[in-house]
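Only one protein chain is missing; all other protein chains are in place.
Then we have chain A:
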Amino acid sequence: MDSRGVLQRGERVASPRDEPALSVKDLGFSYSGEPVLESLSFDLRAGEFAVLLGPNGAGKTTLFSLITRLYAYRQGLIRIGGHDLGRHAIQAHARMGVVFQQPTLDLDLTVRQNLTYHAALHGMAPAEARRRARLQLARVEMPERLRQRVRHLSGGQRRRVEIARALLHEPQLLLLDEPTVGLDIASRRALVDHVHRLCRDQGVAVLWATHLIDEVHPGDRVIVLHRGRIRADGSVTEVASRAGAAAIGEAFDRLTGGAER
């Protein structure tokens, strides 16, 4: 485990501005002998919204499990804000916020209790935690819900609380693993727009994993993942034109569905 000395050094020296928020190089991972991810490489910069697009089973969740250190990787390199995840996990994790695929809020606790718990996990003092909880909840436009139990919130509201939670420690990188699962169309639309706005306003780098093509905005970067490999990486128009398709949806079908058959 990393020593605290390393941690203190990391606290004083902020990451250089030109370091990508997330850098993945030659990342590979096998699960009981079967390769799940093969030589993945991409960089993500501050303020960039990247949609990690892939059908179910493409390896999106595995990639997230590696970045969040649920599994350890043996092959390749992951850097967050310039900090090597393998060697300096503490600094790397301090710069990362995650919204998991499954809801992870405590239903019986209030919104504020959920948020201050997360703040404590990042070492924040109680007063600072409460201040940031109010701030982030205002940013997701639900300041009046602070004292409500999570159980009484709708699915879309819970997701927004999770996003506020992930941004509480002001990370450089926000990871979202299929965050719209289980939401109705209107809440889904609102959530996608909302995170785009956060990305623009706060300059946080966003990696948004989904298999739903309609969650892609025209200005987004698209990384198409299929069977553990990156099939395309670029702006919406680039990916479409390179695949010889008129629209991104068609390009996605060609890049993934085509390989299926």
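Miscellaneous remarks
Criterion: a contact is a pair of C-beta atoms (placed from the backbone, for glycine too) under 8 Å apart; a residue touches a chain by one contact, two chains touch by 3 or more; residues count from 1.
Throughout what follows, contacts and distances are computed from a predicted model.
Of "Acetyl-CoA acetyltransferase", "Cytochrome c, mono-and diheme variants", "Transport permease protein" or "Aldehyde dehydrogenase family protein", only "Transport permease protein" is the UniProt protein name of the chain excluded from the display. If you put the hidden chain back, the residue from A:52, A:78 or A:98 that touches it is A:98. Note that of A:21, A:36 or A:255, the residue touching the chain absent from this view is A:36.
From the options A:75, A:113 or A:235, the residue with contact to the chain not on display is A:113. By the touch criterion stated above, the residues of chain A touching the omitted chain are 1-2, 4, 7-8, 11, 32, 36, 56-62, 65, 68-72, 89-94, 96, 98, 100-104, 106, 108-109, 113, 116-126, 129.
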